[in-house]
Structure formats: structure tokens, C-alpha cells
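Have a look at this one.
Note that this complex is displayed minus one protein chain, with the remaining chains in position.
Let's turn to chain A:
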Amino acid sequence: METLGYLMDGFGVALQPHNLMFALLGAFLGTLIGALPGLGPANGVAILIPLAFSLGLAPETALIMLTSVYAGAMYGGRISSILLNIPGDEPAMMTCLDGYPMAQKGKASEALAISAVASFIGSLIATVGLILLAPLLANFALTFGPAEYFALFLLAFATLGGITGKNPIKTVVAACIGLMIATVGIDNTGVQRYTFGVLELFEGVDFIIAIVGLFAISELLFFIEERAGGGKEKMKVNKLSLSWKDIREILPTSFRGGVLGFVAGVLPGAGASLGSFISYTLEKRVLGKKGYFGQGDPRGVAAPEAGNNGASSGALVPMLTLGVPGSGTTAVLLALLISLNITPGPLMFTQNADIVWGVIAALLIGNFLLLILNIPLVGIFVKLLSVPPMYLLPIVTMVAFVGIYSISNTIFDLYFMVAFGVGGYVLRKLEIPLVPVILGLLLGPEMEKNLRHAMDISDGDWMILWDSGLAIGLWVFAGLGLILPYIVGPLLRRGMKGTTPASGSPESD
């Protein structure tokens, strides 16, 4: 009941006209970002963060806008899956399987509408799940001590590669690089670390600059390398003829997909790609012969879309309650929180209740907005698919420059961003994932602080890190997160193959 009261307050925040306006703007921009070739959700949200700062938005407004962008990008990713058989982002991969055949049969707009409805249902279920689960988890997390937090951060890194990840050691290397960059600057005892006497480094490396560089600039370089500058030919979409019966048919599927997706989103190491994969395979199994999966079954479009949107809302649960994001885009959202001076984690639910519940209410409202935006306006987003990246990416890069420049008005930051971009390109070439680098940058200070607290409490006895049942449990899960990919990974990857290979987009679910 308490939750309901908070939620009502949240609606009070989210329904304020300016917040509603920014939610709408965010939802629109998000779908745009999802639909545009070469702009993934993590990428898009990262570029918008500096702009949210320069606009001087209130924390709740900024967060509402960017979560709407996040939700919107998940909607937008499906468009190119269905029309072009190219997944807009990794989780949209499974949507190609039945979405593209449907489009070939001349039912593109039905597929788009069905996937919008399924996305809506998946998100809605997961948002309700978020409302129910988040306060419980936040309460539970209040019992965590510094040792548990330290173990929790390790767990976050260990599972970040996901159990479908290729080489967990590369995740570890990436996390180390990120954490190392995070130690640059003056630490809280006043000692200068790795600053080399450079004034600009005294306050540490601004992670916003790092994130924008790693995502936006490296994406530009990748597109240049693949010579993928040309656009796709214009897409024609038939007139929509969707009956109530068609929608009713996909309801059970969407419902199951949403629930599964939510679970996959909350669990560390699963993520949206796995969410959509599981819900698709389950649906195939449940319906068996009754379906014609792979040949344009509407339920084959609904299941993965509900799954991936469910997972993306589910992924907000660990981010909001524990301060531990499970994916690239939620990591970028965490960056926004930290730079707004809000400490993410269980205390946020009591100290910044208006912000948290405002965002949750905004997610609910955003879903309705997205559904309304997506059915009639889908034509606009379809047109965007033909925007050639050779014009789009330079402009996006320019927006990234302006955004970073507008934060501090210094050129030094721009050089830094370009350097991070080149570094990000090299790392991606080596298949070193970028998300752990970013998470290391974000969590580094907190992780070290918790280690120091734990040691202060125990008077320098390292055993305190393994001292409680909870901490041991977290360590075990972290270990499993590193070992399981070697065992389960190859099996699952084989299952997910057979669709078009994901293009050079960064791992962003």
C-alpha cells in the first residue's frame, strides 16, 4: 500500500506539464535513435546526456527524458529488423526471424503494429514488475555492508559479459582498464594518483567524456571502415489492416514474453538479447505445430519484442535499487544519476523518492506515449531508415562535440573524447567489450570506498570480505558468472545463430 502512495506521488511528478513534454520528446527521440542506422540506444542516450546538462534540466526531468529515450530506442530497434532483416540493435535480432518474412509477404505494417503492441505489453508487464520488486529489493539491499557491496560490484562485472559472452577474461581486462582510469585523480585522502601533474586530471577523468568518446566516435570509425556510408533504398509500407482478432491472437504470447523478458532483465548476466531469445524459443515450443515460425508468424514477432522490452525495463531494477547496471544503456543512465549527484542504490528510494517514483511513473506513461507514437507515426520512422549514414554519422559526431564542449567550454575535453574514441575502436577490434570499461569508470570510486570501509571495520583483516553468508553467496555467483560462459555459452550461441549476424553495433541492450 505504501508503494501505491509513492506511485501516486510519482504520477504527480511525471504528470507535471514540462516533465510530460520531455517524456514525449524523449520517447520520440528514442524511437528515432532506435530506427536510425548506426545509432544504438547506449550511443544515443550517451550523446543526449551532455545536452540534458546544458539545458539545465532538473534531475527528475533529465532522468525522465533519458529513460523515455531508452524505452523508445527499444521500440525503434525493431523497425529495421522487420523491414530490412538487419537488427537495429542486438536484442532485435530474434525479431528478424519472423518479422522479415512477414514484410516479404506484404504485411510489413501489420508486423510493425503487432511488434509495437507486443513491445507495449512487454514493457507494461515489466514496469509493473519493477514497481512490485524494486522496493523489496531496495529494502533488502539496506542490510548490505561495505563487504557485501564490494562483492556485489564484483558480481556486476563478472556477469556483465552475459552468459552468452564469448571470452569472460576479456570482460575482466576491460573492467580493470575502466577501474584504472577511475583511480586517476586526487583520492579521498588527498593523494594525487596518476595525474602526472596535469591540472586537468586532478579531478579525475570525466566519465561522460569517456562514454561519448567510446560510443559515438568509435562508431563513426567503424562505419568508415566498413564503408557502409550508403543508405538503403526507400521502403514502401503497405496500408495497415489490423483487426482486433489479430491483436487478441498475440496477447498470450506477448504476456509470456513480457514475463520471461522481465526475469531475464532483472537477473545479472542475462540481458535483453537472452530475454528475446528465450521468449522466442519458448513460444515456439509452446505452440509447436500450431505455429509457422520462421515463415512470418505474427506470434514470432510478438514474442521476442515483448521479451526484449520486458528485459529492458527489468534491467532498471538492479540499476535503481543496487546501483549496479546490467547493460550498456543502463550503465549510461547510471552515469547520468552519478553526475546529477544522486547516489544510486537502496537509499535513493528513501532520499530521492520523488525522483525514483517519478521515473517509474514516467515509464508507465511513456509506454502509452510510445504506443500512440508508434502506430500512426511509423511511416516517419520507416523513412528514416533510408537516411544514409554518411550524412548522419558526421552530424551525430558534431552533436557529440557540441555536447561535450558545452559542459566545460574547454578544448582539452574534446581531445580527450577523440582519444577515447580511438581507444574504443581498438578495443572493439580486439573484441574487448566496452561496457565493462564504462562500468569500471562509474563504479570504481564506490568500489574502492567500500573496500576501504570494510577494511577499516575489520582493522585490516581481509577475511571480512568473505565474512557473511550473503557475501559468500555473491562471490559464488560472481565466480559462476565467469565460469558459466565457457560451458553454457557455446550452446546458447549456437541456438541464437541462424539469424543474421549482428553488424558492428556496440553491445547495447
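Following the convention adopted for this analysis, a residue touches a chain if its C-beta (ideal position, glycine included) is under 8 Å from a C-beta of that chain, and two chains touch if they have at least 3 such contacts; residues count from 1.
By definition in this document, contacts and distances are computed from a predicted model.
Selecting from "3-methyl-2-oxobutanoate dehydrogenase (2-methylpropanoyl-transferring)", "NADH-quinone oxidoreductase subunit K", "Tripartite tricarboxylate transporter TctB family protein" or "4Fe-4S ferredoxin", the unshown chain of this assembly corresponds to "Tripartite tricarboxylate transporter TctB family protein" (UniProt protein name).
Touching the chain that is not shown, out of A:Y6, A:F223 or A:F262: A:F223 (per the contact rule at the top). Touching the missing chain, out of A:M8, A:I395, A:V476 or A:L491, is residue A:I395. Within the set A:F140, A:F368 or A:Y415, the residue that contacts the chain not displayed is A:Y415.
Among A:G288, A:P376 or A:G460, only A:G460 touches the chain that is left out of the view. Contact with the chain not shown here comes from a single listed residue; of A:T3, A:Q16 or A:T183, that residue is A:T183.
Contact residues of chain A toward the unshown chain are 54-55, 166-167, 169-170, 172-173, 176-177, 179-180, 183, 187, 189-191, 193-194, 217, 220-221, 223-225, 227, 229-230, 388-391, 393-395, 397-399, 401-402, 405-406, 411, 414-415, 418, 421-422, 425, 429-432, 447-448, 451-452, 455-456, 459-460.
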